[in-house]
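Got a structure for you, written out below as structure tokens; questions coming shortly.
Yeah, one chain of the complex is gone here, protein chain that is, but the others are all in their spots.
Order as written gives the chain letters A and B; numbering starts at 1 within each chain.
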Amino acid sequence: MSVRAVFAALAIWLTATQAVAQGFAGLGQTTEGYALPDPATRFTYPADHGSHPEFRIEWWYVTANLQDADGTPYGIQWTLFRNAIRPGGAEADQGWMAHAALSSPGGHYYAERFARGASGQAGVMAEPFEAFIDEWQMAGPDLKTIRLTAQGTEFHYDLQLNADRPFVPQGEGGFSVKSEAGQASHYYSQPFYRVTGTLTLPDGAVEVTGQAWLDREWSSQPLTETQTGWDWISLHLNGGDKLMGYRLRDRDGSAYTVGTWINADGTPEPLAPGQLTMNATDWADVADRQVPVGWDVTLAEQALEINVDAVYPQSWMGTLIPYWEGPVRVTGSHEGVGYLEMSGY
Amino acid sequence: MTRAVIAALLSYWRRRPGQLATLILGLALATALWSGVQAINAEARKTYDEAANVLAGGGLPSLLSPSGTISKETFIRLRRAGWQVSPVIDGWIATPEGRVRLLGIDPFTAPRDGAFGTATEAGAIDDVLGPDGILIASPATADRLRPAYNVREDPAIAPGLAVADLTVAARLLEQPGYSRLMVLEDQPLIRPPLEEIAPKLILEAPETAEDLGRLTDSFHLNLTAFGLLSFAVGLFIVNGAVGLAFEQRRQTFRTLRALGATARTLVIVLIGELLLFAIIAGLAGIVLGYLIAGYLLPDVAATLRGLYGATMEGSLTLSPVWWLSGVAIAILGTALAAAFGLVQVARMPPLAPAKPRAWAMVSQGTARWQLLAALAFLAAALAALAFGSGLIAGFILLGGFLMAAALALPSALALCLRLAARTSRDVMAEWFWADTRQQLPGLSLALMALLLALSANIGVGTMVASFRTTFTGWLDQRLVSDLYVTVEDKAQEDALRAFLTAEGAEILPIWHTDGDILGAPAEIYGVVDHPVYTENWPLLSSMPDAWDQIARGEGALVNEQLARREGLTPGTALTMPGGWETPIVGVYSDYGNPLGQVVIPWAVLVERYPEADKSDFGVLTDDPQALRAGLIGELGLSEDQMIDQGALKAFSLDVFERTFAVTAALNVLTLSVAGLAILTSLLTLSTIRLPQLAPLWSLGTTRRQLAMIELLRAVTLAIVTFLLAIPVGLGLAWVLLSVINVEAFGWKLPMTVFPADWLWLFLAALAAALLSSLWPALQLARRPPADLIRVFTHER
Partner (left out) sequence: MLLSVKDIVKRFTADATPILEGVSLEVDTGEVVALTGESGSGKSTLLHIIAGLETSESGSVVIDGADLASLDDRGRAALRRTSIGIVFQQFNLIPSLNARQNLSFQARMAGQSPSAAELESLAKALGIAEHLTKYPEELSGGQQQRVAIGRALMPRPRLLLADEPTGNLDEATSDAVFDLLIAQAREAGAGLLVVTHSQALAARADRQLHLSRGRLAE
């Protein structure tokens, strides 16, 4: 998935105000002692589903677009972040953070958890696959067949995810470049989950179905000092094709936009910087700030000219480091659903 | 018109700066004593709040294990079931200047917005995390911890407390498990009940400042009572100074009225004037109170630490509320002190005779009213004694009794003076007694102040002395062992036993544990069957075979405070921590201990509470010094593992003395304030005395003689007041010992009277009277004869 959560993962160690003030500055310097992504590396499953503690940061990130029997749209998010406190890869030197969210017509609900490494309170096992923090879990026999649960004070979800297609390496064989300067991460996705399950809301339980997208990413130094935030999309198009794209905004106003076109059979087509364009068209007042909740997205190679609009513009994550994350609907040359994440606003 | 009136009234003070100073000083002193005491109390309460807030995790409920610590596995089981709990390790680490409470927290799961926020906040958390992490403490506490520990200063942490990462605390305290789990406010939607996850844990309501507050309430109530007393005494000064100012400006008031000033204007201007003084004096009093509080604070802090284990930093903060309340109390005090004078001015007809006697006559008229009020106060006091309970009733009793005594004083003095007059033979003596009686109304307020100060001194002094006598006697009985030894481990215990057996000394284990009994923290001690206990440990009440039962391994003894608090008597059953019951076989006195205490047979303690502290032993020997040397030389025990009976006694007495150091300081201050009150009253009187003294002078008495008579009068009145203060003081002592003490501390003390202690007080009262009358007397002695002549030439 995108570099989006790097910032949030660091939230364990930084207060919100400090982090905003510092921007990404802190990230540029602290790679010493950590492993760096290597373009030659190729993924081996299921081992790579597990943790890579020699890298500084890592996450397991699931978003799902769901609907009930009436067609009402819902969205859920399930994220587990790992962040090393100090290099060396020791379990006790890891900090864990997790976010869960549920976007619904009745409102956007979210919760946040933290845990100390090696405590038994959080962790990831590759086989049989299990990622957990407290009672939240993503567990399967394997990563293509998982049960996803999480809850907060007002919501709970319990979903079954099944994928029948391969994992998709992002970037060049899983080596995802984040800037002209060459910062990169290891990154693969599973965008082909079919979902069934139950959402529990303040108004009661709802049976839902839909599709989900998993991102796995690890790195040690993913951003340059001048990058101020990102806008990230993952789209399920109606023909079965998928599109992942992100726009890393620079302090000088420019942006680094890349992505991957994923064919319905799972074959990825990495996009060169600039091929994909993303322009904000609609802004909303969210949590005392202006956030773009409508986008024009084009990809000439696929004759794609679409509008990406937030289903619930108030999908704000008021977590320690706040950001916007919620389901979107796609209209235009292609139709579909997806997820949008924006940080740094 | 108003401006002219203001100018005329204020010009008076410009001409008499000394009198202005007295007024301001009296008011400032009254405010100072009051606000100083308030500051100390507020500071202490704030400290309790902070400590309780941190210790309890910001008012969160917690999960506790009856068996002691909670395992890491239990914590994880709860988290993985959805329970949002955060572990805490709670313990003490030693520093050369006393122990510091160490709180290990988990920055990952601890509540972010509570008192832990600061500890887990901001950049430098890598220093905090991990077993080698640093401690965070307030600057003063940090100073105590360095250089033994690596500390970061944070003024937001309560004094006497250090916060650290859980892993650091686990290492420093050598504690593998958790002391408790805080239960966070936000809990998820679906969560199995506690019984399913951790059936052995108990959910406990948040600890609040009230727990510590309840323990220290009596102490603060004592301080407050003293502050109030001082304030009342200070008001007598203000009353004197205001009375003097009104008296001396009587002619001016009259002139102003004659010249067309309305009574209303006059009263409003006078109120404005007093308001101004009250504000100035209030502000000065606050500064002064701050100094007094700063001076007393170390003793207060020491008392709180020694007696209650409550920590308090020796620093004060001035809050705006404090400034405001100080000024408010000064204004209130001035209003009380000046109300009578103002009413007089308002009612005074424009041509009221400028005769000062009018004032005195009005006061004489109030003597009967005062006596009635005294009876009413006495009735209130008796009602509180008969029907009330608790500390408040105790203080109503105290206040009613003191007020009754003060109000009855003028009548009592008048009676004494009438009796004395009957004994006089020559004309001068006759005049002296009659004249002294005539002065009574003007002096009665000051003398009431003196009576209050003296009886407070006698009462509190008697209480402290009684307490000391009882306490030392009790220490002699209770400290039965000659040497107290603390061992480090079982091996050392075995070595100690072997060594002592060889030396022919006897060893008594003093093992104990802490637990909640009837909802309050208590100490549980185990005693072995040994004649030294039966011989030296008197029981206040007991079953006939109390010690035999204990020897048989049955029953429990409870201390007096626990028995009184819970209404326990021998024969009733007591539920002990862990849920078992045992009959109470006796009650013993346990002075100075704020906690409940239970003594059970040693074997029962070992069996029921395997986690009890087993490191303390008493040793019976004929030669403690030799044994001590042997233990150090042959067993390798260190000096601080042993304490002999003498040192323990000295320590206990030191705690005791410190407790009452504050009381003594306030006693001295109150007496000084009373002296000042007499001074201002005499100054007031001296100006209106001239018409009464001039005839004597014209009949052939020298001014020097007149001055001597004035001195003699002050001393006579002081002596009579002192004599009257003795029964009042003893009554006060009885209330303190038999009513307040029982309510506050839970023990009753026998009263012991020390008349020798009164001697210095008598001298102090004499000195106060002499010093305060010296100046007016000197003034009289130096008065130009012309002033005296004028009495005959003027109407005034």
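Here is the rule we go by: contacts are C-beta pairs under 8 Å (C-beta built on N, C-alpha and C of every residue); 3 or more make two chains touch, one makes a residue touch a chain.
Please read all numbers here as calculations on a predicted model, not as lab measurements.
Shown chains touched by the missing chain in the whole complex: B.
Annotation: of B:Gln251, B:Ser389, B:Asn536 or B:Gln625, B:Gln251 touches the absent chain (contact as defined above).
Remark: the omitted chain is touched by one listed residue; of B:Thr69, B:Asn150 or B:Thr262 this is B:Thr262.
When you scan B:Ala4, B:Ile268 or B:Leu712 for touch with the missing chain, the hit is B:Ala4.
Subunit B residues in contact with the hidden partner, per the touch definition given at the top, are 1, 3-5, 7-8, 11-16, 251-252, 254-264, 349-351, 793-796.
Just so we're on the same page, only the chains that are shown with their structure count from here on.
Centres computed as Cα averages put subunit A at a distance of 62 Å from subunit B. Taken in their complex, subunit B has these residues touching subunit A: 72-73, 76, 79-82, 84, 106, 108-109, 112, 121-123, 125-126, 129-130, 186-190. Contact residues of subunit A toward subunit B in the complex are 12-15, 18, 85-86, 92-93, 95-96, 111, 114-116, 119-121, 132, 134-135, 151-156, 200, 320.
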